[in-house]
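Only one protein chain is missing; all other protein chains are in place.
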Amino acid sequence: MISVSQLSVSFGAIHALTGVSFDAANGKITAILGANGAGKTTLLRTITGLEEAASGDITLDGESLLKKRTEDIARAGVGHVPEGRGVIAEFTVLENLRLGSLAAKVNFQEGIAEQFELFPVLGERRHQHAATLSGGERQMLAMARALIAKPTVLLLDEPSLGLAPLVTAEMMATISELCAKQNLTVLLVEQNAKSALKVAHDAVVLHLGKVVASASAQEVAGDERLRQYYLGLAEQ
Amino acid sequence: MRTIIRKSVAAAVAASTALGVGGISAVSAGASGSDGVTNNQITIGATVPLSGIASAGYSDVAKAANAVFKYVNAKGGVNGRKINFIIKDDCYGVPGFGCTGTPNTVTQTNALLNTPGGIFATVGSLGTDTQDSVRNLLKSSGVPQLFVNSGSKDWDNPGTYPSLFGWQTDYVAEGKIFANYIKTNFKGKKVGFIGQDDDFGRNGLLGLQRGGLSIPNMGTGDSLGYNVGDIIFSDPFVSKLTQLKNDGVKVVVLDTIPQATKKVLDDAKKLKFAAQFIISGVGSDPQTVNNKNEVGALSMTFFAATGDTKNSWNKWTSKVLLADKADFPKFKSSTILTGNMQYGAGWAVTFLQLVKAMGSNVTQANAVSTLETQGSTFATPAITKLAYSASNHQGLMGGIMVTVKSTTSTTPVKNAKVYTTTDADGTPLVAKTPVNAPVPAWLS
Amino acid sequence: MTWLSSGFMSDVFLGITNGVLYGLIALSLVIVWRSTSILNFAQGAMAMFAAYVGMTMSSHGLNFWACFAIAIAAGFALGGLTERVLVRPLYKRPEINSIVVMVGFLGLLESAAAAIWSTAPRTLESPFSQIYFQHHGSTILLSPFALFQIIAALVIMTAVGAIFRYTNLGLQLRAAALAPEVARLLGVRVNRLLTFGWMLSSAAGVVAAVVISSSGSIGLSPTIMDGFFVFGFIAAAVGGLESPLGAVVAGLMIGLVQQFLQDYAPSGISSFAPVIILVVALMIRPQGLFSTTKARRV
Partner (left out) sequence: MSKLTTFSDARPTTTRFIKATVATILVALIAGYVLTPSTDIYIATAAAMAVSVMGLSILTGFSGQVSIGNAGFMAIGAYTTAIWANHHEHFPIVLSLVGSMAVGALGGIALGLPATRLRGPYLAGMTLAFGYVMTPFIQSLGSWTGGSGGLYFPVLVTPTWFTSLVGESENLIGANARYQAVLSVLVAGIALFFAANLSNSRVGRAMRLVRDDDVAAELVGVNLAQTRVTAFAASAALAALGGSLLALVAGAATSSTYGVALSIELLSLLVLGGMGSISGAIIAGILAAYTDLIMTKINSLTGIDPFSNLGANMKGIIFGVVLITMMLAAPRGLVGLATTLAAKARRLRSGAN
């Protein structure tokens, strides 16, 4: 279980996160929602040690992550698909995947077989440079590269950004399927609240760095005030 | 905006006036107008490379001279006056790491001139370009520039620079002596030349030509000359030597600095080009060149061969260096002198003789006239006399041919004669028996 | 077989013999540049210093190869130490900071070497004959040592290339250079790899320094690498600092051009010919001839 308590992060005078607390249950998808600038990306980056917390704590199964380095957090089983996907354009699909498998010391051949089954299009393009892939394919590659290390927690930062609605739906379905099959804990950052709430079990709504709601996805989806003011969703 | 400018003006003006004030107020404490001479001391200075690229080998020159002065000071000095020898590191005129703070020759010479109490003369400063660059400065300051460590012709110009004196045999005279040796010992053999494309190589080549050898002048891009810059970054000699080898040359004269000498000898070995090399004294010191391929090469010296451990001056110099544990901590009684050590001792002794000859009248003007009138009678470690006169400020005018015996020592060639000559075209060589003036009692 | 001893081939051989060294130095600059975006002005001095550490062992009776191995080990150590102590605080600082620190380190190393071992050149025993091959009475300007020099440089270049191209370590090194944050998110220990990159670069430089100081009686001296560094740097800039292959090719090119100019151009020109090459090359392609990046990041 990822547990965030009283977390505050600031960049100079700007308070990016203030007293954020919530729990993300194991094997469930927790959607982190909110408008642009609400602090969603900062939250994920702080979990994997890319940003420094001013106060508060983050624990994974009871163990604090704050003092750990990014690479050690990754090795502890936290996969993070960053904003913009972070595929290395100069590498081929295979090289990107191999890079993902190295730290986890998993069998690479088995790993890619699994991923190619999950994302068949990557198998077809295995020798192509990532630069030549489409947006959706890149997102698949980024997820496959995180999954090949067999993480227990997966942080996804705006996977739907720039994708066509149909592709987004497919992506969300895959995430949901993975979570169920592999008992994966997923933190899903989304601006597209509608599609995120469809697959998420729980949801946390951030506004200007503070938690305004933390409840089950159903409850959040049902709260008209939240939908209107914070999630930019029209009435049902 | 306006106020900001005014503030900066204020700051700049403040800064400049303050610096100016600092300068002017230092008047009373500044140069006092004396010539570095007191009742019991004569202050002299030199700029030499102690650090940087040229320091290897050359730094021994000033150290040996310093050892001589220390030795004589310990015995009470000359005529009751001790020699205060100030050495400034000028990095051979090239500032850089180990040479920070722009200590080029000009700055360091200025520093010497501004020594409290003044200096009597610069003595034994090293380098052609470096000493050329301060000729006017010293002249306008009225400070003699004595015994410049370089074989350039630039020091022999009493008309323009009346208080400038060289010390060693110049490159033209050396070239004439080489030519004479070649004509007698390598009759009919083809002679080649490789020299530094400046004053050094050109004067040496001129000497060979004046000595009767027909070697063409250096032209741009031909096989004769090389640039110092070229040897740092690459090796310009392979193609030159290949050409000489293909032309059937059997004797090669080198007017090269030690680093270039090394490369030429290496390349000749690599090319299996077994010519007889004759190397200028400036670039042949075996311990500096430190190259097995040099054994058997010929050179010229104006001292006793370094391997001649029985020579009285060599013995004396060894004794002096042995006494100076600070500068020569590793020097043992069995250590063979290097050419650089002999050289430093040589001009240091010359200066001591000058002081001795001046007696109680130690003035800068008297130093110049004493050198001109009595310089040729001084007993020094050199094996020829100093040829100083009112019209000659060059110094030594000859030398003896030596063979490189090992990487540490030289030995005179068979039936060696000391030759003296002048630079002029057509003046013959004069064979003399080596001067081996005994070491004066007041020095030993 | 007279063509092998022709003037043209002579220049080719001498040019290649020098060019591989420029290429090797350029390559080691590129390794560091790609991973840390720092131009290592102290690269030559570090190589010189490590070479001293190893090669002075010969006075203790060790043979050339043992000394060579110690020098390379010293190079690895010095590279790692430099990255940890001097370079690490420089990441994310303005460019001039790293330039000045590395220039200061260059001065420190050269002066320290002169203080410890003096400026007098130290002759190194060479393991191969330096005498040029003879063929039917004419000289081919290649010697066993020159062959050793060329082969040693090529082996190092190929090994470095292979490490980067084919090994997992190389994959991680490239990832750390291209996208350090992403690499860390994938569990790559980026800091260690940066240190390793400096170690590798430093050791490659040592090979050049040892070969240079034993390639004749010029020997090892504190400033021996200055000129080679300038030309190696020019090769790296001409080839494009991002491109290892470009560095090697540009190094060879500069060696050859310099050799030909030395024989066919007025004396003095050859010493600054590489500078002209640099200016012309940068005018044509400001990011280097072989660089694949489309434009310099501003």
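The chains carry the letters A, B and C, assigned in the order they are written, with residues numbered from 1 in each.
Everything that follows uses one rule, which is that contacts are C-beta pairs under 8 Å (C-beta built on N, C-alpha and C of every residue); 3 or more make two chains touch, one makes a residue touch a chain.
Note that the structure is predicted; figures quoted are calculated from it, not measured.
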| item | value |
| --- | --- |
| Touching partners, among the displayed chains, of the absent chain | B, C |
| Residue of C:73, C:103, C:154 or C:169 in touch with the missing chain, whole complex considered | C:103 |
| Residue among B:50, B:429 or B:443 touching the omitted chain | B:50 |
| Residues belonging to chain C that touch the chain removed from view | 33, 39, 86, 89-90, 93-97, 99-101, 103-112, 114-119, 230, 233-234, 237, 241, 268-269, 271-272, 275, 278-279, 282-283, 286-288, 296, 298 |
| Those residues of chain B which, in the complete complex, touch the missing chain | 1, 3-27, 29-33, 50-51, 55, 59, 63, 66, 87-89, 92-108, 110-111, 113-116, 118, 128-130, 132-137, 140-143, 198-199, 227-229, 326-327 |
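We take it that only the chains that are shown with their structure count from here on.
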| item | value |
| --- | --- |
| Innermost chain, where centres are averages of C-alpha coordinates | C |
| Centroid-based (C-alpha) most distant chain relative to chain C | A |
| Length of the line joining the C-alpha centres of chain A and chain C, rounded to whole Å | 44 |
| Numbers and ranges of chain A residues touching at least 2 other chains | none |
| Residues of chain A touching chain C in the complex | 48, 50, 69-71, 74-75, 80, 82, 86, 88, 90-91, 95, 98-100, 102-104, 145-146, 149 |
| Residues on chain C engaged by chain A in the complex (per definition of touch) | 168, 171-172, 174-175, 178-179, 181-190 |
| Interfacial residue positions of chain B with respect to chain C in the complex | 51-53, 55-57, 97-98, 100, 197, 220-222, 225-227, 229-230, 232-236, 238-239, 242, 259, 262-263, 265-266, 269-272, 290-293 |
